[in-house]
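One protein chain is absent from this view; the other protein chains keep their places.
Showing chain A:
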Amino acid sequence: MALSREQMAARVAKELKDGYYVNLGIGIPTLVANYIPEGIDVMLQSENGLLGMGAFPTEDEVDPDLINAGKQTVTTVKGASFFNSAESFAMIRGGHVDLTVLGAFEVDIQGNIASWMIPGKLVKGMGGAMDLVAGADNIIVTMMHADKYGNSKLLPLCELPLTGAGCIKKVLTDLGYFEIENGAFVLKERAPGVSVQEIREKTAGKLIAADDVPEMEV
């Protein structure tokens, strides 16, 4: 069975370590906040200027001056701080954020990522995505393995305009967890019940998989 969005978020959450500063993108990455392992403290960075993002507010707590990068009202946790947008990206560009999780349209075997623009469709802008992929060292891309037409999103070469070049090393899809090494997707874990054969058939970019790739624990 392919992973659900929640299972994908839960798998990413296993990468969190106590004391990490983490930036979560919009979509599946946002769900990771719901699966932070017991006994681990992390600080969530929101690039509009908040470190230590908390849960959504209660109706009484709603504050228009306190939002996240998705423009949703949020709260702060103990130890939080506010700062300006240049400072926020200094944290990102300067490599101070321990883990960045974001979605994508496509990734390829060179670690290129396309996530912001589909030519001919409405272009809304890249927001902070280009800065995040260029600045962060430890990035996990989470996305569906195929688009809604069944086309692989793990490619030999990205077809859409890039968000960043050569910056992605880790990809989690609903079918498996991959690391990009030496021009190939290396399958490290497969979703429970999904065979290496199936993943091979659904991956357009070069895939390297051992015979005994372990099943993911979710």
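The rule we apply is simple: a contact is a pair of C-beta atoms (placed from the backbone, for glycine too) under 8 Å apart; a residue touches a chain by one contact, two chains touch by 3 or more; residues count from 1.
Assume contacts and distances are computed from a predicted model.
K.L.:
Which protein name, taken from UniProt, belongs to the chain you can't see among "3-oxoacid CoA-transferase subunit A", "Acetolactate synthase small subunit", "Acyl carrier protein" or "Tetratricopeptide repeat protein"?
P.N.:
"3-oxoacid CoA-transferase subunit A"
K.L.:
Quick one: say which of A:Thr58, A:Asn182 or A:Gln197 touches the chain that got left out.
P.N.:
A:Thr58
K.L.:
With the full complex in mind, choose from A:Val77, A:Met126 or A:Ala184 the residue touching the hidden chain.
P.N.:
The single option touching the absent chain is A:Met126.
K.L.:
Using the definition of touch stated at the top, determine which of A:Leu50, A:Val107 or A:Ile168 touches the missing chain.
P.N.:
Only one of A:Leu50, A:Val107 or A:Ile168 touches the chain omitted from view, namely A:Leu50.
K.L.:
In the full complex, which residues of chain A touch the absent chain?
P.N.:
Counting over the whole complex, chain A touches the hidden chain at residues 46-50, 55-59, 62-68, 70-74, 82-86, 88-89, 92-93, 112, 117, 122-132, 134-135, 161-166.
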